[in-house]
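Only a single protein chain was left out; the remaining protein chains are all shown in position.
When the chains are written out, they are named A and B in that same order, and each has its own residue count from 1.
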Amino acid sequence: MCLIAAGIDVFGRSIKYHRPRGPWCLSGHCSGCLMRIDGIPNQRSCEIHCRSGMLVERQSGWPGTGFDMLRAVDWLSGERLDHHSMFTSSSTMNRLAARIVRRFSGYGDPPSADPPAAVPMRKQDAKTVIIGAGAAGLSAALALASAGHELLLFESSRRVGGRLLDAATSISEPGGRADDQIESGWSCLQKIEKRLADSSGIETHTGTGVLAVYPGERFEVLASNLEQTFLVRAERLIICSGAYEQLPLFANNDLPGLFGIRALDRLVCGYGVVPGEPLVVVGDSERALRLADLLAENDLTLSGVVTKRREGEAIDRLRARGVPVFFDYKPTGARGGRRLDRIELAPAGGLEADLILDCRACAIEAPAAPAYELAYHAGCRVGFASDSGYQVTTEGDGMTSHGNIFAAGHCTGSRSTEEALLHGEQAGRACALSIREEES
Amino acid sequence: MSKTIVCRCEDVSLSDLEDAFKQGYHDLESLKRYTGFSTGFCQGKGCTAHAARFLAGLQGGDDMVADPPRVRPLLHPTPAIRFAGEDDGGGEENT
Partner (left out) sequence: MKDRADLVIIGGGIIGLSLAYYLSRMGFSDIVVLEQGYLCFGASGRNGGGVRQQWSTADHIKLARMSVRLFRQLARETGYNIWFRQGGYLFLARDAESASALSANVELQNSLGVPTRLIDVREARRIVPGLAGRNVTACAYNSTDGVLFPWPAVWGMAKTARQLGVEIETFTRLIGIDVHDGRIAKVITSRGAIATRRVINAAGGWSAQVARLAGCQLPNRPYRHEILVSEPLRPFLDPMLCDLSDGTYFSQTMRGEICGGLSDPEEPSSMNSASSFRFLGRMCRSMTRMMPRLGGVKILRQWAGYYDETPDGNPILGPSKEVEGFIQFNGFGGHGFMLAPAIGKIGAEWLLREAEHEIFKKYAPDRFGKNPAPKESLVLG
């Protein structure tokens, strides 16, 4: 975030076409923010705390990232490049080409720092491991703990909360109208954290992402942080791994300056960093419109908000502030040299872009892809939902196809925060029941 | 040059995917290997859903994409030194 604040837009160059790239997910799941930090290559700079004296270097492009001559590959290749069949007409030519390609292969130089000190392994047993401390994971943890069971809770971010930390998250009471009883994600989180503090039996490790769940008689949960690596043999799992924000496909969708909705929320509202103005927000959900509203409220220049919604408080407020609101357009192209200059949109159902919005940063909403990998690898069935991707298959109480694995929240395909809180609690209770049944 | 990028880590454009399909790579695993999508740094977090949708669209249905490409550890790239430590003795020993 410091780098964005400092005005860096191009963080690196893409591996084949050498296109300019930058951060867009800001949640540690893409490769847009990779930097060489203190002599170690390919580090996700969005996850690393800035420190005085830190050496941060860009690592791709030739001769450099700002000006990369190898971008010629992008310009000369049209829309595609099949690297499998290049330079195969003569063996000598082929060997020479291979040597040249090798010279420019790889992303980042090997570590120049001294070999790191050994990281101790900690092996332990646990009755239940909960993966992810977002809305669903926290609810599950509280439900399981209140039933008197101990658990281990792993969260890859430095803070628990997940989307509850986003400024644009709001939660309505179940059964109420959408605008009724709205509570902010933050306020909900504070209540949850108080209950956590009052609970016993919850061992929480933040900044410690789960890297794998090896199936077996008991699961081997592998998690790691800078200080320690855990290998936990667990009897049961509650997987609340969330989802990965996506950007839709359109021409030049990889330009620096494009962000996911949650990413922009985190950047501007969480860190107070404005990536550029004017901004555009494209999205249909409450969250997207609330974000646009927050940006406008804070006097940021919005050249447009693009949505399918025709009415609502947020839209009224935006209009009142003079922010242009456009209905039912979808992005067809992003334009700019090394970073976003404008976004082109076509009316829904149309192909020709007739709306062009000048912007330096644009947040676009697209269904997030559920984080199904850990559950799938551990042995759970997944299903394909064509708008969002693969998701963990569950029954009503959070049971997956594997008897000892429960799942809740966005990784199962359920998108709302209210559902995440509710299903997390159900999964926690179902897990508690399963433990009790086994013990009796 | 205008490209629609599906896999940012391995720089796979939509046209690269179409090209691979035309060459006869009609299942997700083969498409993945031929184009390289999901084999890079983020291991598919930003592109698998897109690629599956693409293939389902061309195949006229979701059958060919019912299973995602095989999932393997690790979820995030992690320094080798983190796994090189010996057991520090906490918890039960492997029997």
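One rule holds for everything that comes next: a residue touches a chain if its C-beta (ideal position, glycine included) is under 8 Å from a C-beta of that chain, and two chains touch if they have at least 3 such contacts.
What you see is a predicted model; the values in this text were computed from it and never measured.
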Request  = By the contact definition given up top, give the residues of chain A that touch the hidden chain.
outcome  = 15, 40-42, 83-91, 94-95, 98, 101-103, 105-111, 113, 115-116, 121, 212, 214-215, 220, 222, 231
Key: Hidden partner interface residues of chain B, rising order   = 27, 29-30, 33-34, 40-41, 43, 70, 72-74, 77-84, 86
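Just so it is clear, only the chains that are shown with their structure count from here on.
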Request  = Under the touch definition given earlier, write down the residues of chain B that touch chain A in their complex.
outcome  = 1-6, 8-11, 13-16, 18-19, 34, 40-42, 45-46, 48-50, 52-53, 56, 62, 65-68, 71-79, 81-88, 90-94
Query = What does chain A use to touch chain B in their complex?
reply = 14-17, 19, 21, 25, 28-32, 34, 42, 74-75, 77-82, 84, 107, 115-125, 156, 209-212, 214, 222, 224, 229, 233, 244, 246-247, 249-254, 333, 369, 371-374, 376-377, 382, 384, 386, 388-390
